[in-house]
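Note that one protein chain of the assembly has been removed; the remaining protein chains are unaltered in position.
Labels for the chains are A, B and C, by order of writing; each one numbers its residues from 1.
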Amino acid sequence: MSKKILFQCDYTEGAHPKILERLFATNMEQTRGYGEDIYCMSAAEKIRDACGNPDLAVHFLVGGTQTNVTVIDSALRSYQGVLCAVSGHINVHETGAVESCGHKVLGLPSEDGKITAAQVEAAYVGHINDGSFEHMVQPKMVYISNPTELGTIYSKAELIALSEVCQKYGLYLFMDGARLGYGLVAPDNDLTLVDIARLCDVFYIGGTKVGALFGEAVVIANEELKKDFRYFIKQKGGMLAKGRLLGLQFDTLFTENLYYEISKGAIALAEKLRAAFEEKGYPYLVPNRTNQIFVILPDADLEKLGEQFEYSYDHRVDEGHSAVRFCTSWATREENVDALIACIKEL
Amino acid sequence: MSKKILFQCDYTEGAHPKILERLFATNMEQTRGYGEDIYCMSAAEKIRDACGNPDLAVHFLVGGTQTNVTVIDSALRSYQGVLCAVSGHINVHETGAVESCGHKVLGLPSEDGKITAAQVEAAYVGHINDGSFEHMVQPKMVYISNPTELGTIYSKAELIALSEVCQKYGLYLFMDGARLGYGLVAPDNDLTLVDIARLCDVFYIGGTKVGALFGEAVVIANEELKKDFRYFIKQKGGMLAKGRLLGLQFDTLFTENLYYEISKGAIALAEKLRAAFEEKGYPYLVPNRTNQIFVILPDADLEKLGEQFEYSYDHRVDEGHSAVRFCTSWATREENVDALIACIKEL
Amino acid sequence: MSKKILFQCDYTEGAHPKILERLFATNMEQTRGYGEDIYCMSAAEKIRDACGNPDLAVHFLVGGTQTNVTVIDSALRSYQGVLCAVSGHINVHETGAVESCGHKVLGLPSEDGKITAAQVEAAYVGHINDGSFEHMVQPKMVYISNPTELGTIYSKAELIALSEVCQKYGLYLFMDGARLGYGLVAPDNDLTLVDIARLCDVFYIGGTKVGALFGEAVVIANEELKKDFRYFIKQKGGMLAKGRLLGLQFDTLFTENLYYEISKGAIALAEKLRAAFEEKGYPYLVPNRTNQIFVILPDADLEKLGEQFEYSYDHRVDEGHSAVRFCTSWATREENVDALIACIKEL
Partner (left out) sequence: MSKKILFQCDYTEGAHPKILERLFATNMEQTRGYGEDIYCMSAAEKIRDACGNPDLAVHFLVGGTQTNVTVIDSALRSYQGVLCAVSGHINVHETGAVESCGHKVLGLPSEDGKITAAQVEAAYVGHINDGSFEHMVQPKMVYISNPTELGTIYSKAELIALSEVCQKYGLYLFMDGARLGYGLVAPDNDLTLVDIARLCDVFYIGGTKVGALFGEAVVIANEELKKDFRYFIKQKGGMLAKGRLLGLQFDTLFTENLYYEISKGAIALAEKLRAAFEEKGYPYLVPNRTNQIFVILPDADLEKLGEQFEYSYDHRVDEGHSAVRFCTSWATREENVDALIACIKEL
């Protein structure tokens, strides 16, 4: 166990105590396996309610890479690819999982982790108008993460525009919501789960980074994508034998707004920390108001902070400065944030 | 929650209480992610000790299908295949996960779930002597499960023979140990973890079915298979963000022989149940002494048992009889076994 | 160049002279690439005519393995598999090409290279009724070869039965016609191209073994399989730059019945050779009346024949006998068959 205080990511602790309590309380109950138990059913029902649509298909998987690859492979034929920001998790940090299933990730330039409806339209129209289109991968899905890997979020207007362009060209819109909670409660957010469920063909609600031990809840709105999805889950290794562990966790998170409440805590602490960086005049790599703070610091200051705190190193900006990431989460203790702020003030 | 008592599989409950206690106790500790924490290190060390070889590589994955596909894809090139019993889990019950990674499963006939060194030799020699060998999938790995999907186990002599033939022809020997605990403590077993670690190139120790919430510990002995294994884990979606959950569980299971102790409990109850079936003269589909009982029952009797108990239906044997499976596990309560036995006696 | 006379396969010579002549005559003409030239259009039109259906999609690929994998991958999602005889070319002699695209080949037992409607129905119904069906590969296509790898052919009644069961369960019926010409003119055949085009969802007409330098013509009847097929051809490496070479060959083969005429020649010589074997009382491995003769010979006799002739060794039948294959083709010279018969008579 590190003696330093960890701010490098949002999965350094276990689960919210209410989740552990329920695991404890139900431990010796007998249930059927593979997600066909009452807890999964109950959790799915609560998520459908929260999304305002009783027809949504809801499935529970273990982790994000697994979820991305399962959703994408279930949607695409082998000659079809998925458009995403070059910084998209599937393009950078999943060891080529999407390609290992045969699909090309079609990266679009992006400074802030987001892509626009105009970019999607240009990519698709460019494809179909190219004389060699059959020699090229056909774009068929749009992958966005919200919040993005850079902590930015999509506005409702932006998501509507993306949804419309996808509808227009028969593309599937898929939102990776590994940190969805932190986006939904961000001060500048105007999207709701209901909006997302209406505008996306498929998305997932992240548990691993928002209060659960592990788990991601896939929500499928498009009928075409619902068919035989459990075959894909099994094949990609995501069908947990004791599926109820996933059901129990999401059932708890979607009881009495727990998912939102714990997300708010993380955002409040991020805002506090952000204020400290701003006060010192450190520029952001990309500004955002979710739980990830990407800030550019002089290397000497970073070294100083690094004596007591762990952060995530992003990249060298110039000879004397680096971009780094500090995260808060549902589990972050205010005393630790205060300690970090104190250290920042002394820089 | 079903009112019936469940005997259909060995993953109907949660985890051994000692595991839950440690999850509780360590919940708010901060650790690095992805299996690079002190609990994973400690668990790996204990497993290396139990296997009697300090050079083994040990990795922790979430589930069995994921583990099989990760190990097999890490060992094979695209034109190479894996020999296994036609009844092997990878051949039947993983929705083609191995094929989805590009490798053919080369099924060998088997009545009892096991394959022999002679079968492996014949398959390999047949391949290299075939004039069209480059037109055929090259056998490169041998997959065995121990206990098998039919509950049978390999003797030490059988495993030595398999290991020798694999060495002779440059094949990798891989043991799926999803139920390994139940095999190692079976009354007729003469294999030890040390034997297995010496005779196999790679194997895994099942946690999901033997006391853990989830988790399989991959043990790699062959240097060729150690290289870059973590890339494969990540790509196949098996790298748990909060990897310590896996480390903690295996650390607990390999403390004070817990893994063996809880396995023994399951076997004792299986033996008791087995005696009841034998007393009534029901024949076995395949006899074994591990935690899965495959027995052939008249349909009328099955219906009677089915009123109170769930079992796993295997296949119809003849017009009036079916083969079914009853499982015990570390979590099985003796009172439930007694209730089932009482019901059997009344048949 | 071997001094022996080759009977081991049906691709030992080049192309029918009429094909070479047209390649010569058109050599310096300029055409667009990738199959979008007038020769491909003309050939496709002639094949549609021969099949009696103006709505068929026709594509030209280079070789059989490539064709099989392109058709199968275009039809299946990753969790779906293809039923075929264990002896099917895709199951045995394509180095796992189908698996390398992610699909499991689901082998069905067969003595004569054929599978029955009843087998297909049992496999499909068994799948959907299995409690673990989502853990298993879903059968979605039926692959048959006609003639089979053992030279046998399907009767019209058999093909109708297969087609009906495929229709009933939503399976695609795919016929590998690498040697189709030799089947269509066999003495015991009652199928026509029109029947095949009506009963199969997709099939191909083999050129490589029936008069062409190379080339297979894929004929797609099912609308679902027509969409975006050229993307698959390109991705699998089958889109020949100078596509007209394929068009020219099939245009020639389907002019003035050339395809049938040259097939008849091969069959006539096979029948003559067959009579010689029968006269000596050699048993068949499997009887058939197409261009492949599978006969069981004493090893001593084989050695004798092997001094002057090459055949294809199939397998050892017993201590003193082996099953071997002799092939005729469009290119077989009668004088060579006579020489072989003379040698047989002397055995």
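Some points to look at:
Keep in mind that, in the parts below, a residue touches a chain if its C-beta (ideal position, glycine included) is under 8 Å from a C-beta of that chain, and two chains touch if they have at least 3 such contacts.
This one's a predicted model, so the numbers in the text were calculated from it and none came from an experiment.
When you scan C:Lys234, C:Lys304 or C:His321 for touch with the missing chain, the hit is C:Lys234. Here the missing chain is touched by one residue of A:Gly14, A:Gly81, A:Gly151 or A:Gly265, and it is A:Gly81. Between the chain not shown and the residues A:Ser100, A:Gln119, A:Asn189 or A:Asn291, the one that touches is A:Ser100. Of the listed residues C:Leu245, C:Val295 or C:Leu340, the one in contact with the hidden chain in the full complex is C:Leu245. Contact between subunit C and the unshown chain involves residues 1-2, 5-6, 8-9, 11-15, 17, 20, 23-24, 26-33, 37-38, 62-66, 69-70, 94-97, 100-101, 208-209, 213-214, 231, 234-242, 245, 331. Of the residues in subunit A, those that touch the hidden partner chain are 78-79, 81, 92-96, 99-105, 107, 131-132, 134-137, 312-313. Counting over the whole complex, subunit B has residues 34, 73-74, 77-79, 101-102, 134-135, 138, 228, 230-232, 234-235, 239 touching the chain that is not drawn.
Assume only the chains that are shown with their structure count from here on.
Ranked by how close its C-alpha mean sits to the mean of all protein C-alpha atoms, the top chain is B.
Remark: rotation between subunit A and subunit C after Cα superposition is 180° (nearest 5). If each chain is reduced to the centroid of its CA atoms, subunit B and subunit C end up 42 Å from each other. In this assembly, the C-alpha centroid of subunit A lies 50 Å from the C-alpha centroid of subunit C. Averaged Cα coordinates give subunit A a centre that lies 33 Å from the centre of subunit B. Taken residue by residue, subunit A touches two or more other chains at 101, 231, 234-235, 239, whereas all remaining positions touch fewer.
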